[in-house]
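A single protein chain has been omitted from the complex, and every remaining protein chain is retained in its original position.
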Amino acid sequence: MSDTVLFALEAGLNGLTVGIMYSLVALGFVLIFKASGIFNFAQGVMALFAALTLVGFQTGQVPFSHLINAIFGAHVSDFGFTMPAFLAIILTVVVMVLLALLIERLVLKHLVNQEPIILFMATIGLAYFLEGLGDIMWGAEVKRLDVGIPQGMSSWVDETTYNLFGYGFYIDTLSLWALLIAAVLVTGLVVFSQYTKQGRALRAVADDHQAALSVGISLRFIWVLTWSIAGIVALVAGIMWGSKSGVQFSLSLIALKALPVLILGGFTSIPGAIVGGLLIGVGEKLFDFFMQPVIGGATENWFAYMLALVFLLFRPQGLFGERIIERV
Amino acid sequence: MLDNTQDGYVTADGRQIGPVVLELKNITLRFGGVEAIKNISFDIRTGEIRAIIGPNGAGKSSMMNVISGFYVPQEGEIIYKGYKRAKMAPYQVARTGIARTFQNIALFEGMSVLDNIMTGRMNLMKSGFLSQAMWWGKASREEDEHREKVEKVIDFLEIQHIRKTPVARLPYGLKKRVELARALAAEPQILLLDEPMAGMNVEEKEDMSRFILDVNDEFGTTIVLIEHDMGVVMDLSDRVVVMDYGKKIGDGTPDEVRNNQDVIDAYLGVSHDE
Partner (left out) sequence: MLYREAGDFKTSYASDNQTFPIRFDRAAYWVAIAAAFLVVPMVLGDYWANSIVIPFLIYVIAALGLNILIGYTGLLSLGTAAFMAVGAYATFKLTTAFPGMPIYIVFLLSGLVTSAVGVLFGLPSLKIKGFYLAVATLAAQFFLIWLFTRVEWFYNYSPTGQISMPERSMFGVIITGASASSTAVYFTCLIFTVAMAWLARNLTRGTMGRTWMAIRDMDIAAEIIGVNPLIAKLSSFAVSSFFVGVAGALTFGVYLGAAEAGEAFSINKSFLVLFMVIIGGLGSILGSFLGAAFLVVLPVLLKLMLVDGFGWPADLARHLEVMIIGALIIVVLIVEPHGMAALWRTIKEKLRLWPFPH
């Protein structure tokens, strides 16, 4: 195999890591969109907020310490203990569920019959609010996140590929773990929605709001449930991205790319979200690899959006979505 | 009885009906494998009130949508004012002088009654972009002229008191009337009314019937309407097309249709799988 092909293959494989990240954020979108028809712009910021909270718990930070210090002239920063990763993760899950509860109580409940575009704009407001809240609670500096997922070059991949092609690929072990965790997460979700009572209720609501209500499913409960699950998915995304490049604001910007992922995968398809995310992750790396000499680098900034634009023009329902037929 | 010469006929109440203005020839419309309209032909004459009736799912609304350009039939042709109509978008159909209302009201909820009706005159207003941007010359003059015309429609339909009310705040019956006003403001040659009296009480129905007759009488507008209330249809219309399962099963004056055996069967629910 020629070198170019090998390099391209390596670049593409590295795109998988980013792709999983996109997939996970997109997955959160799809869950909420299916259950409530809401296009949750804040999904990416939820990942940031979850990661910030996790680091905060792990390192024993005092929440709102900057604010407390500013108001009372105190000098508090942390409690002086560190928390085991699994305990911190459980506590963060609790926080995300509480957040879902609050969002339902304070926001969604009051916007029930509004047009989708109003709801969408409300979630943009929610994104801003959460971003500010996260920064005030835990501070805005870039944080290291480590929950014990192994990192660094995978020597196994390196050796195997060297033996095969005479050129060792550089793949981060973290990527392999991310792939595995994402697979477990998706399997878990499928099992949950197929085999539990709540899961069936969820699918019923996704299928037909009115009918689900008439058989006695509580819509408010379903909303809290989906937003909680979306919060947990956001936490997983936050952990992965945080482990890779630290917890920082850029996380929420990267999560914006979940939007084009949805257009590729369709707004209502879970497999679509996963495949779409991987496609865009790999696609943008390959595009950059081949186009860099021609039009310059950093095309990752826009490749996904332009691809989505092309899709919107020629296949608006995405790869897996249902065709939208408008009736007069 | 009808005098079906090229030049029209005289109705029972003495109105002169003109020549054919719109003719539908062998129209077939399919959605996927389902045939919503099966090889239907009929014509509409200038100045008449033409009704399309039939049980639910007979294809009446589809027929309306074919005439107004929302659906393009797979087979058949539409002859309008003597020429075969090319494939057109709904807005182009509107510009040829065909206006319509919808079964479930399609008003602009965010605008006032006045603005809604003014939109009906859109195609009659000619001022250019720059004139509008400067609000100078033609644009402002035209706005006043057309406002005057719209006020006449408002008077005619007796909705002066709600002129500046946002449409979203109106009750159902008044919304139906505003929608009619918007269609009238376009000064159409043919007015299509899709169930103009659906969901109305007796009093509102009487009002609406009166308006429809008046429109036909005063402006000479040709009217095509779909309606469920048989009493109303038979009173209002000059000729009736009856549809069932996408087929035409009757066509003629109200009396003729009333005595048509197929029509009676369709309405009494005789089994279809003979």
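When the chains are written out, they are named A and B in that same order, and each has its own residue count from 1.
By definition in this document, a contact is a pair of C-beta atoms (placed from the backbone, for glycine too) under 8 Å apart; a residue touches a chain by one contact, two chains touch by 3 or more.
Everything quoted here is computed from the prediction, not taken from an experiment.
*Asks:* From the listed residues A:11, A:26 or A:127, report the one that touches the chain absent from this view.
*Replies:* A:127
*Asks:* May I ask which residue of A:84, A:116 or A:188 touches the chain that does not appear here?
*Replies:* Residue touching the chain left out of view: A:116.
*Asks:* Using the touch definition from the top, which of A:136, A:213 or A:286 touches the missing chain?
*Replies:* Here the residue in touch with the unshown chain is A:136.
*Asks:* Which one touches the absent chain: B:11, B:28 or B:132?
*Replies:* Residue touching the absent chain, from the options given: B:132.
*Asks:* Could you pull out which residues of chain B are in touch with the chain that's been left out?
*Replies:* For chain B, the residues touching the absent chain are 68, 70, 89-91, 94-95, 99-100, 102, 106-111, 115, 118-120, 122-123, 125, 127, 129, 132-135, 139-140, 143-144, 147-148, 151, 182-183, 186.
*Asks:* For chain A, enumerate the residues touching the unshown chain of the complex.
*Replies:* Contacting residues on chain A, toward the hidden partner: 39, 66-67, 70-71, 106-107, 110-111, 114, 116-118, 120-122, 124-133, 135-136, 140, 253, 256, 259-260, 262-263, 295-299, 301-302, 305-306, 308-309, 312-313, 316, 326, 328.
Here, only the chains that are shown with their structure count from here on.
*Asks:* How many angstrom lie between the centres of chain A and chain B, each centre taken as the mean Cα position?
*Replies:* The computed centroid separation for chain A versus chain B comes out at 51 Å.
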